[in-house]
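Rather than the whole complex, this shows some of its chains in their spots.
Order of writing sets the chain letters: A and B. Residues in each chain are counted from 1.
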Amino acid sequence: MGEFTHFNNLGEAVMVDVSDKKETVREATARGKITMSPECLQKIMEGQMGKGDVLGVARIAGIMGAKKTSELIPLCHVLNLTKVEMEFYPDLKENAVFALCRVRTVGKTGVEMEALTGVSTALLTIYDMCKAVDKSMLIENICLIKKTGGKSGTFIRTEESGEQ
Amino acid sequence: MGEFTHFNNLGEAVMVDVSDKKETVREATARGKITMSPECLQKIMEGQMGKGDVLGVARIAGIMGAKKTSELIPLCHVLNLTKVEMEFYPDLKENAVFALCRVRTVGKTGVEMEALTGVSTALLTIYDMCKAVDKSMLIENICLIKKTGGKSGTFIRTEESGEQ
């Protein structure tokens, strides 16, 4: 098992030195969901048909949120993202909207945090836009599902690794 | 059931007019958790004892994140928060850290989004600081648990309202 890398040997927080790491293509995908009342989900899906595009706003918020990651997460490096993509999947059975964020960069560190921040910001935006209808919505299952590139190599979330 | 308030009657997104609402004390509390491997949780708890204070960093990130809410959530009003407080509860049984964020303001709209953004940012920061040890962490159960003040009055999350 590894060690926390964000502290020095005195236990002090540092932004770790990546000066010598190679610039390579790095990609990460994160997902999450927000569950809500059937009525609320219904309204979101109708909105797609011209009454107010909740997911369109959340998509922009997620993309802009991913770009703000290094301002939000104290020890994150600034990275020039080369791609950000948000997808949403309304699910009538689970009364939920699933969100997926894919991020790429060519840089010295990975973009896991950017993908996770994109998902979180998008889900919070859905909450904001729907809270007049349902205040009991629940944001759940935010996790990294895949990561490629960099020295630590590929990570793919499996049932075993993830469903603790 | 209410209607989405962030759209006008053409279905266009707006930042809603709160000019005529009263300035009152408004408070909101949100919670969430991050589950992880027992080893990772163990390291966080040792860190409290001098090897690197993950939760201390996450607390600052959560407070600063709450202040950034109106930059992240497109249609949120800018609010001058009068209090932000983050609490963390490591839980050895669930292999999780619970986070709680309490926000107050004296203003024209509620601070639900600020409390939820504080929780989300804190949990993402925990993820960032622990990801060298465990990439399968899961952020879960982010929700509003209480809200007071304003015209819509008090909301308290109950099993019935929330555990859908």
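Here, contacts are C-beta pairs under 8 Å (C-beta built on N, C-alpha and C of every residue); 3 or more make two chains touch, one makes a residue touch a chain.
Since the structure is predicted, the reported quantities are computational estimates derived from the model, not experimental observations.
K.L.:
Of the identical chains, 2 are shown; go ahead and state how many the full complex includes.
P.N.:
6
The working rule: only the chains that are shown with their structure count from here on.
K.L.:
So how far apart, in whole Å, are chain A and chain B when each is placed at the average of its C-alpha atoms?
P.N.:
Result: the chain centres lie 16 Å from each other.
K.L.:
Under the touch definition given earlier, write down the residues of chain B that touch chain A in their complex.
P.N.:
1-7, 11-13, 32, 35-37, 39, 43, 47, 50-54, 57, 60-61, 64-65, 68, 71-76, 95, 112-113, 116-117, 120-121, 123-125, 127-133, 135-144, 147, 155, 157, 161-162, 164
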